[in-house]
Every structure is written in C-alpha cells, then in structure tokens.
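I have placed the structure first, in the form of structure tokens, so that the comments after it can refer back to it.
One chain of protein is taken out of this complex; the other chains stay put.
Coming up: chain A.
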Amino acid sequence: MLELHAITAGYDPRAPVFHGASLTIAPGEAVGLLGPSGCGKSTLARVAALLHRPDAGRVVVDGTEVRRWRHRAPRELRTAIGVVFQQPRTSADPRLRLRDLIAEPLRATGRGDLAAGRVAELAAAVGLTDDLLGRRPHEVSDGQLQRACLARALVLRPRWLVCDEMTAMLDASTTAALVAVVEAYRRERGAGLLVVGHDRVLLERWCDRTEEWADRVRTP
C-alpha cells in the first residue's frame, strides 16, 4: 500500500498550500486525482514520490513509514516509486542523450551493466527509434521527450508510479500511446498508480477510481 495520511504541505511552513490530504493506493490499483490548477495536487504528488517533505502527516510505503525525504530517503524506498512530471523539457537534463537519460537511474544505482538491454526493451515499449535515442533533449519534440521520461521512470521497475499531469503537454495520439504503456506496465508488474490531472474524461477512462481533490483535503 502507498498511504498518505493527513498530509499538510507547502513551501512555507506558516502558509501551507493544503491541509490534511489523505489518499491510499493499493498494489495494482490506478487512482486518479482531479483538481483545479494551483490547488496543490502536484505538491501532493511530490510528497508521494518522497521528493518533498510535508509539514505534517505520515507517508507509509509498503508498511514502512517514511522519515527522511529527497536524497536522504532510503534508496530502495525512493526507487520503489517512479515519477513522470508534467514538463518533459525541464525534467530532462539537457546534456544527456535520450539513451543516457533513460539509463541514468540504473547507473546511479550501480547497475549500469544492465543499461543497454533495459534501454532497448523500454525504447521499443514507448516507441523511440534508435536514431532518437542518440539525440539530446533539444533535438526531439515534447512528445518524444516525454516518452523517454516515462521510460526513465520505469527503468528501475518501480512498484509505484506517480504521473503528475504526464499528458498535459501532449497531443491525443501521444497521450493514448503513453497511457497504453503505463497500463501494460501496471498489468505486467501489478504496480500501483497515482495519476494527477485535471482532465476528467481521461482520468475517468484511465483509472479504477477517481478522487476529487476537494473531498481529499480538510479545509482549514
């Protein structure tokens, strides 16, 4: 289970973005989180991915309560949760070729020897050609870059996947392709999925359960 209990978070402890948000995701389940922009759902996604320390509340990943965040969080906990961000441009290091971008988590965790095989496998899954893998981020389109970012999020085979507005920048066909890749991964590995977005139609078709942001937070 990925459990978020009564999370209060923000960027200034005196003025949190939201109070007491709770959400629980079971393995293999796809949960959508719908909310207007600026409500703090991306911040909650960052908390769920252990990338942002909440001001209050508990995060429990597979029975382990999270006490340290970002690079201080235990590596096996951090890598158990894959993240895909909204903007592929800013979430890709501009100096890495797509091939290295996808392989980077393997190298960072000392499994660089698996890189070639995993990259080829994932490139085929997300639809990146060999030519594209040799390019740098500024030489590909937003959609192609987001495909690489999704591949990077899946390369360590996380048990949980957080998609923060993953498809907001993309056209309909790329959206469909990426959702299909995520769904195939979820079926294959039984991974739990948190999809944050504001596209009600997409989320209701994609997810097992769609939560409204307003029902999840305690209004102060």
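Definition applied: a residue touches a chain if its C-beta (ideal position, glycine included) is under 8 Å from a C-beta of that chain, and two chains touch if they have at least 3 such contacts; residues count from 1.
Throughout what follows, contacts and distances are computed from a predicted model.
According to its UniProt record, the chain left out of view corresponds to "ABC transporter permease" among "ABC transporter permease", "5-oxoprolinase subunit PxpB", "YdbS-like PH domain-containing protein" or "Cytochrome c".
From the set A:46, A:99, A:159 or A:186, the residue in touch with the chain omitted from the display is A:46, counting the whole complex. Touch with the chain omitted from the figure is made, among A:92, A:163, A:178 or A:217, by A:92. One chain is missing from the display, and on chain A it is touched by residues 46, 49-51, 70-71, 75, 78-79, 81-83, 85, 87, 90-93, 95, 104-105, 108-109, 149, 152-153, 155-156.
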